[in-house]
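Let's turn to chain A:
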Amino acid sequence: MPVFKVFLRILKKYRIVMFMYIAIFVSLSIGLIKFDKQDTGFEAERLTISVSDLDQTAASKALIAYISAYNEIAAPIIGKDAVLDQLYFRSVDLVLTIEEGYAERLAAGETEPLLTDYRVPDSYSAALFDAQLERYLTAVSGYLVSGLEINAAAQKALETAKPQIAVETLQDEKTTAGTVGNGMIGYFRYLPYILIGVLVSAISPTVLVLMSKEIRNRMNCSAISTSSQTAQISLGIIVVSLGVYALLTGIAALLFGSDFWTWNSWYVNLNSLVFMLFCTVLTMFLSQTAPNTLVLNMIVTTANLLLCFLGGVFVPQEFLSETVLRFSRFLPTYWYVRGLYLATGYNGEPWNATDYAMCVCLQLGFAIALFCITLLIARNKRQTQSNA
Partner candidate 1 sequence: MGNTVVQIENLVKRYQELIALDHFNLKIQEGEVFGLLGPNGSGKTTVINCLLSLLRYDKGSIAIFGQPMNPEQYAIKAQIGVIMQNVAVLQELTVRENIDYFCGLYITDKAKRKQYVNEAIAFVGLEEFEKFYPKKLSGGLLRRLNIACGIAHKPKLIILDEPTVAVDPQSRNKILEGITELNRQGATIIYTSHYMEEVEQICTRIAIIDKGKNIAMGTCDELRRMIHRTENITVETAELPDAVLKQICALEYVYEAAFADNTLTVLCSGGKHNLVKLLEIFAQADIAFGRVYSERPSLNDVFLEITGRELRDKE
Partner candidate 2 sequence: MLHEFKYSLLTQLREKQSLFWLFCFPLLLSTAFYSAFGNLYEDHEVFQTIPIAVVAQTENEWFSMALESVSEGEDALFAVTEADRAEAETLLQDKRVEGIVFVGKTLSLTVRGSGVAPSILQSFLEQYAVQEAVIKDIAAQQPERLDVVMAAMSQDLNCLKTEPLTQGSMDPYAHYFFALLAMVAMMGSSRGLQASVSNQANLSPIGARKTVSPIHKFQCVAAHTLSSFLVQSLSMCVCISYILFVLRVDMGERIAMLYVAGLAGTLTGVAMGYCIGAIPGLSETVKVGISIGVTLGSSLFSGLYVAEIKAAIMTSCPLLNDINPTAVVVDLFYCLSMYEDYDRFLQKLLILGIMTLVFLFAGFLMTRRKRHASL
């Protein structure tokens, strides 16, 4: 199969691009693992709060102990610029300063201002902290008025302010939540970007070389029929696509260990396999339509980013506006992500076999439709060239 062999040989030139994409993706995935937590029902949101204690009294330490029971405490931040940077990027959710004289003035019944903060204004995180703070300080205030001295009031409030409300989550025995962590979900959610990038960046230029006018004319003069040539090129595309897919899936198996081998991860893999099929057809389509490598690069970069941004790959679908989602439903990436959510129970999505099957079938449908268009274009091109 000489055409198949030369396909692979030409493809070797693009292996650096392929491995670059994969390397960056894997590095990011390793970073994603730290977000790999099991979604087990309700967990109260923990803010990251930077605390500076200028009072250094037992009462101020009690306040810090209370805050740390429900939030993560970060080191004090020095400088307004640094505070702004950290808040802007949400490295911290709030920067709190316990002013000097906090205990003394609280004991005296003065309340302004015992504490100062920097926050993201009018945000959910600010509202949450306000609610938490008020809970504690109201209790302290109550105990102070009841006659306790400040340190005792602070300690007593700390004990009383422990959680007392029972919180349940809406149970759905069909949900698959809890079996696959968010890290693996993130890995498979970003997979379309890498698959399209790797496959189209490497395979399409290879096919362009083989389909250039001079090379094709020379090949058509040979003893190998056109259909055999096409079959060998297609085989090359399929083999490489499967190889890349196997590599990426293998990496996932290594990174996510036991999570990867759970019952619902087979659905995850089937979903991604079908999407890989779409990517393969997209590669064939772009090979037929792009006149040269430069235009191909432009098209693939633009198409990849649009498919991924609008389909919910980079930004989770639950954050996209309804207007965008209406348009996104015409994109295969949208259905891929939907299928992934269903298979993993991400965001409380309950398992529904029919919905899942629909997502997979729609992706297949996109692939088939694009394949038909590709065949039409290829036949049209051949006819035009033979008439020329």
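How were these picked? Simply put, all candidates are chains of the complex that A comes from, given by their letters.
Points worth noting:
Note that contacts are C-beta pairs under 8 Å (C-beta built on N, C-alpha and C of every residue); 3 or more make two chains touch, one makes a residue touch a chain; residues count from 1.
Please read these numbers as outputs of a predicted model, since none were measured by experiment.
Any copy counted, the candidate of 1 or 2 that touches chain A in this complex is 2. In the complex of the two chains, the chain A residues touching candidate 2 come out as 20, 24, 28, 39, 41-45, 80-81, 83-91, 106, 111-128, 130-139, 141-147, 156-157, 160-161, 163-170, 177, 294-295, 298, 301-302, 305-306, 309-310, 314-315, 319-321, 324, 347-348.
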